[in-house]
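So the structure is just underneath, and the comments pick up after that.
A single protein chain has been omitted from the complex, and every remaining protein chain is retained in its original position.
Naming follows writing order (A and B), and every chain is counted from residue 1.
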Amino acid sequence: MLLKLEARGQRSRPMVYLTPVLAIVLTLIAGTIMFAMLGYPPMQALQAYFIEPISSAYGLSELLVKATPLALIGVGLAIGFRANVWNIGAEGQLTIGAIFAGGIALVFYEVDSPFILPLMIVAGLLGGMLWAAIPAYLRVRFNANEILTSLMLTYVAILILSYLVHGPWRDPDGLNFPESRIFSDSAVLPVLLEGTRLHLGAVFALLAVVAGWVFISRTLIGFQVRVIGLSPMAADYAGFSQKAVIWLTLLLSGALAGLAGMIEVSGPIGQLLPTISPGYGFTAIIVAFLGRLHPLGILIAALLMALTYLGGEVAQIDMNLPLAITGVFQGMILFFLLAVDVLINYRIRIDWPGNRPAGEGQ
Amino acid sequence: MGKGMLKTLLGGVIAATAMLAAPAMAEEPLKIGFVYVGPVGDMGWTYQHDQGRKAIEKALGDKVKTTYVESVKEGADAERVIRQLAASGNKLIFTTSFGFMNPTLKVAKRFPNVKFEHATGYKRAKNVSTYAARFYEGRYVAGILAGRMTKSNVIGYIGSFPIPEVIRGINSFTLALRKVNPKAVVKVVWVNSWFDPGKEGDAAKALIDQGADVIMQHTDSPAPMQIAQERGVYAVGQASDMSRFGPDAQLTAILDVWDGYYVQRAKAVLDGTWKSEDTWGGLAAGMLALAPYNKAIPADVVAEAEAARKAIIAGTLHPFQGPIRDQSGKEVVPAGKTIPDGELLGMNWYVEGVQGEIPQ
Partner (left out) sequence: MESTTFIAIFATIVTASTPLLFAAIGELVVEKSGVLNLGVEGMMLVGAVSAFAVSTGTGSPYLGIVAAIGAGGVMALLFGILTLTLLANQVATGLALTLFGVGLSALIGQGYVGTPATGLAGIQIPWLSDIPVLGGLLFQYDIMVYMSLALTAAVSWFLFRTRPGLILRAVGESHDSAHAIGYGVIPIRYMAVIFGGMTSGLAGAYLTLAYTPLWTENMTAGRGWIALALVVFSTWKPGRLLFGAYLFGAVTIGQLHIQGLGVAIPSQFLSMLPYLATVIVLVLISRDQLRIRLNAPACLGKVFHPSA
């Protein structure tokens, strides 16, 4: 017996929507087996992962808080990935965005003004853009591969943040501990739902999703990005500038990552700390592809990814399930989600030996 | 003022009611939650806190039920995890990293009936205690051993991040070191990580290559100890007894011992005597201990170290008693004076004998 993939010739519309369902079914089956094998009640574990975290309004609000930076960064990265621009340093751009925005909050610590938040937003965007501009410049001017430069600059950014919070920017009343002052109220994003941490940043993420959608599908530049990604040669003939697209996509993804950094420090954290992101910049790469590089898909993927993190915490609290198992389970979910997409473009045919139609070789 | 009184009164009534109700719910175990910054398998900081958690379970058995969440990043995640623990019925929550300070306070405000214990911080509330250990006392004793055992008079010190806790340790160590051996100096290398075995090992090698023959570390992994063993120099272990990793190298180790404190605080919640306090316990309180001394240390040196340890416990010796000079040689603490706790807490300058500068 042989499993063979056969091209459908065109994308299967139903499969676009059916495959995630299939992935979820597979995850539930495999998850049940895995938890049972490890000696944990499977039903309880699955409930802890997928139901418990979102069974209250507060839980839902936390899901949005966690998904916000993932969606924001994911949308930006997806546009770059479509043009084959490999920004994998969003984590660094996020960090610099947070530093810029946090810097504004600290400089105007004494000032109570409605202009501080907008200023922080601009600073966050600029910070992320600046950090992404370095790989862009090095790529366009010196042909240096952005995978390396953007990744290396991530480490540099995190060390800069570390220097600032351990040194010049630490809280003057904080006994020299490594954290900044707590931002004043006018530097903190307003909370949307009383009693939760759901903040204005979630709205920004939603706007970014819509804007990203419009950008990709409705604008000429978005079209150029897509063409360059699909066929650089064709783009050359059409007179599209590859350099311009490199600049544009890196600056755009950097800006959104920087905004995510601003949102984190001005929203749920409220100060500068040595660690701002638990790796959002890297997780967002998965989110971008899981969402098939489509802004709406990215939004769903960000929510799903956030859910697995929240679920992992609940599973630890309710069942003493070690974090290690969460990692394995997360990997498994992603494998299923990524693998089933094959059915959109291909159908699986089972070849029985001796059942092979004549004339079909290979 | 009147409002405050009313609140206190009300609080008292509620507390009294709760106490009356307590016996009725005796079968219900006290749920205790732990928030860890690293994995329980880090063999260092988090590992020792988890030993403390297990000590509670061992000491109090059915009366408690503990859970933990590991590798919680300092940042937005911390508040959610702490709140989740509180919401799922944990009545005592230990948050075991400095970076959890503000999230702990935020959640504590929302859950006035839950008791919180925050490690190594300085902000407290009615239901938030802080606790830390005076690890510098152990480092002082280690300084005596190092000062007597070094031949090159160069000590290598591997630091994680330049925070007061680490700097205090370097200073305390150096003061004892120079007291018994005024020619000795301390070289500090920061690895900018709490936990990277490879890099910690590399730092140990670099320091040994620069002439150090005793290695101190304020990072979590046993890698420096292994390197010391391999290179035939001495080292002082951190957090747990690392003698398995360096049977000939380990002079002693400065052990984090949270067991006693954790059991005591859990008991206090059980019998209703818990109240918010600031605990900064040292050798006397048993919050840290020293691993058995290396057999190669001469008896008179062991006696000297033991004398210091006992004097610290007895309160007759304070590691930071004058005269203390800073790096420029200026006397900053005169004889007969001691640096008060408030200043120790935020220490960010080096004493004489430490090389290098602290970024300001």
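Here is the rule we use: a contact is a pair of C-beta atoms (placed from the backbone, for glycine too) under 8 Å apart; a residue touches a chain by one contact, two chains touch by 3 or more.
The structure displayed is predicted, hence computed values, not measured ones.
J.: I'd like to know which visible chains would be in contact with the absent chain if the whole complex were considered.
T.: It touches the following shown chains in the full complex: A, B.
J.: In the whole complex, not just what's shown, which of B:245, B:258, B:274 or B:320 touches the removed chain?
T.: That would be B:245, which touches the missing chain.
J.: In the whole complex, not just what's shown, which of A:152, A:192, A:296 or A:319 touches the removed chain?
T.: Of the listed residues, the one touching the omitted chain is A:152.
J.: So which of B:189, B:214, B:254 or B:305 would be touching the chain we can't see?
T.: Final answer for the missing-chain contact: B:189.
J.: Tell me, which residues in subunit A touch the chain that this view leaves out?
T.: Counting only subunit A, the missing chain is touched by 5-7, 81, 138, 142-145, 147-149, 151-153, 155-156, 159-160, 162-163, 166-167, 282, 285-286, 288-290, 322-332, 334-335, 338-339, 341-342, 345-346, 362.
J.: Considering the whole complex rather than only what is displayed, give the residues of subunit B touching the chain that is not shown.
T.: 39, 41-43, 47, 156, 162, 187-193, 195-203, 205-210, 221-223, 226, 230, 240, 244-245, 355-357, 359
Note that only the chains that are shown with their structure count from here on.
J.: Hey, how far is the Cα centre of subunit A from the one of subunit B, in Å?
T.: 36
J.: List the residues on subunit B that touch subunit A in their complex, please.
T.: Residues 33, 39-40, 67-71, 73-77, 79-81, 84-85, 87-88, 98-99, 101-102, 122, 161-164, 192, 345-348, 359-360 of subunit B touch subunit A in their complex.
J.: So in the complex, the part of subunit A that touches subunit B is made up of which residues?
T.: By the definition above, subunit A touches subunit B via 58, 62, 65-66, 159, 162-163, 166-168, 175-179, 182, 197, 264, 267-271, 273-278, 309-310, 313-314, 316-318, 320, 322-323.
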